[in-house]
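Down below is the structure, laid out as structure tokens.
The complex is shown incomplete by one protein chain, all other protein chains being positioned as in the whole.
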């Protein structure tokens, strides 16, 4: 059994890591920590754990010593905090998966420009691996430090990787219109996350300067071998979970919907968590929530010379905790799907 | 008092026309009709009317004779049906406002190609006026037959008219990603409108070939004086009302967010139902539902050379019944805002 | 025009008073105040007012001097605060309607026991009138200080008044199971009002000792002329507005559903805001939200000797702001329905 710790267990992503690991056959959760909830039981902060044998597990302080018995630690903490915690854990020989942004970038200047803070562990960026298994599986297997991707980048990069990497189209600009459920905004109460303010309301936010732009552009450019820009507009939708990206790009080389669908099916053949839905299929968030799956569909419009890509996933699973566990499986030499192979739930 | 009739009162748009007219100071609702609900009272099909003096009004059959006492008739019926009903009403000297698609097009070939039916009253298209008051107010005042715009076209055309009409940018292609509440799909029960199937789910539908494409392109091209194409992707969102469009276009002439905002403020100065929200303001559907208002914000991204336009309205009001009543006011020489000047409701 | 002020305009109830008065034909809103939002415009805190001429109104400090030009002031402030503000306003000759609990009780001991605070203006309790117009209309007309009823008490008292007051049944105990939308919990952000925590969840709260028990019992006992107790269980439901009470009492004298329905119809005959739905009709919150209406249905079960009463209203309107405006109309000699006679909105 692999012994695992979770720092920041009280948030939605940290809580999902815990939930997945409770049911994981090869993992023992050795310690869970939270700055604000120390000494409470996990069932106190997640009523969904009441009655389960794990419910009584105590939350410890955010102190690296508490994790001395762990082989691997998940960090589900604000950006900046992970950069402070990771070095001590790595020096003790542990593997680290950071669900935040601190180890997603290769270029520290990009990180510091978009996040507006100084990086306190920049020398680890060179060895950190961007934890998107469908794109960087082999490197993840050998990594000891993972920058787990953001939810929006995961949906947009999975949705465009075949096009970017196969060089079928000369891509300069992606226009990505994404819609996220409210759990993506975190668990802290805020006026604009109040039920009565959110219900029945859809809005855009973070236009032009959302931090995920930098992350998407760095990876997309790496895949394409040329500079790719993204015009990214996220929206908040009155639903708890689910993330849906509608991506537009200009067709440079003629291709049909059928041909493009085959390219994607070929690219993702054998991938356990990515499904390409051929026409007339279309993704919907309800089909992917509570799973680690990503559903993708494609349409080519010869009239307007647009390629339209639809990509749906669960922001807390394939967009955060599920992907983190998938990375853990790879890093620890386990079957990549262990603890993740759930179907969705309907309705 | 103007005597008004409503055919198709049982649907959501027809019901909203009735609700608005009940509170309108210069209108008397003389007759309401429905094919499926004949002889029931309006409160039987709209429990929100229970206890109101109008609740007992009887629904009559869809028979032009029943509307002989009316000055103006609203048609909230499927496309094709309005084309059958309108000629007889017009010949009796009545004004007609059709909330469907039958009289929105100038080119009958476009209508027949996108709607897949033969138009039975094509000779009326030449005199029918597209009922978007902010764009065609003077022609509406003199019209006797209005093709009331679709909900998506209203949001996209109001969001782009200043750019298209002022020639500030050479616009060839609009990329419009729109999101609608479920009431836009009509009142008939269908498997994919079942509460348990919709709740928590967001999906795209009608890609590439949604009928509103033709409507948007015809009007946008008219405004721009050149051919404008639209790549339009509608989405269904788990909320009852509200429609939000995120529109992208490529910046050809340099302009800033501030300058563009001023252009829009200038264009819509004095308009009672359009508000331009300057930076950092952003629209949200909750702020416009239950009103006839459209909220618009603009952002220019010099990095990607994209202009992003956000436009929010209530699909049943400014997107249907509210706009229809606004048209009625103009056609009847009344103050354009009569019966429509409600603030939104929060929360 | 009556000049009116609102203190605590930033909350949901205060905001609804403002919204109703904006459209009221005989009222001018002279000043609005908030402790936390001073100097902002009302449209800043209620985006639903953007574009409306009233949207730019400035919020002033909570200072009685700011209301010197007002004839009547609404207090939508926490309990205890109203008791501090009301005396100065009354001494300046203004009428006062308190939407909180400070002036709902005749017995200061009951108030202090259930609310756990000392009442700082207890000498005003003797003249304060409980503002439930259907029960105390004549006294309201002559009052200068109103304790506007709570949302749960309004629904339960309207649902039982005919039985209590007509002495048809010897009532000792009411069992009331009530369900409220989230707006009833106020606008302040709290962990358990976070959208992602509330959505999909129904729960009971405040069992046995909810403060509305005292209010219901005092008024019910007054109506019955004997002591009536209530076993009251409120529930929080994932919806924004609406309050639904299911009330059980033991049938002592034989009566049928039809007979009981006639008693209620007779009792409420001519009431503009109460509708009795005869069998097979049943109330639903969607039919009453956004209105000042209360819908009531009755069922007698001879098998179990239970009378079951269903009562639905909008917690922010008939349960708060709408009732407050109704009281204002009565106190100012206006038509009781002015500014309140809206139908519901569907869907």
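Just so it is clear, A, B and C label the chains in written order, and each chain counts residues from 1 on its own.
Operating definition for what follows: a contact is a pair of C-beta atoms (placed from the backbone, for glycine too) under 8 Å apart; a residue touches a chain by one contact, two chains touch by 3 or more.
These figures come from a predicted structure and were not determined experimentally.
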Among A:145, A:163, A:255 or A:277, which residue is in contact with the omitted chain in the full complex? A:277
Quick one: which of C:1, C:88, C:117 or C:173 touches the chain that's been left out? C:173
For the chain that got dropped from the picture, name the residues of chain C it touches. 173, 175, 177, 179, 181, 196-197, 199-205, 207-208, 229-231, 233, 235, 237-242, 244, 246, 248, 282-287, 289, 299, 301, 303-304, 306, 308, 310, 312, 347
Determine and list the chain A residues touching the chain excluded from the picture. 12, 15, 19, 22-23, 46-52, 54, 183, 187, 200, 240-241, 273-275, 277, 281, 284, 286-288, 290-291, 293, 295, 341-347
Touch rule applied to chain B and the missing chain gives residues 12, 181-183, 187, 189-191, 193-196, 198-200, 238-240
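As a convention for this text, only the chains that are shown with their structure count from here on.
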Could you name the chain whose Cα mean is nearest to the mean of all protein Cα atoms here? B
Can you compute the centre-to-centre distance for chain A and chain B, using the mean CA position of each chain? Integer Å is fine. 39
Length of the line joining the C-alpha centres of chain B and chain C, rounded to whole Å: 37
Hunt down the residues of chain C that sit against at least two other chains at once, touch-wise. 12, 183, 187, 200, 240
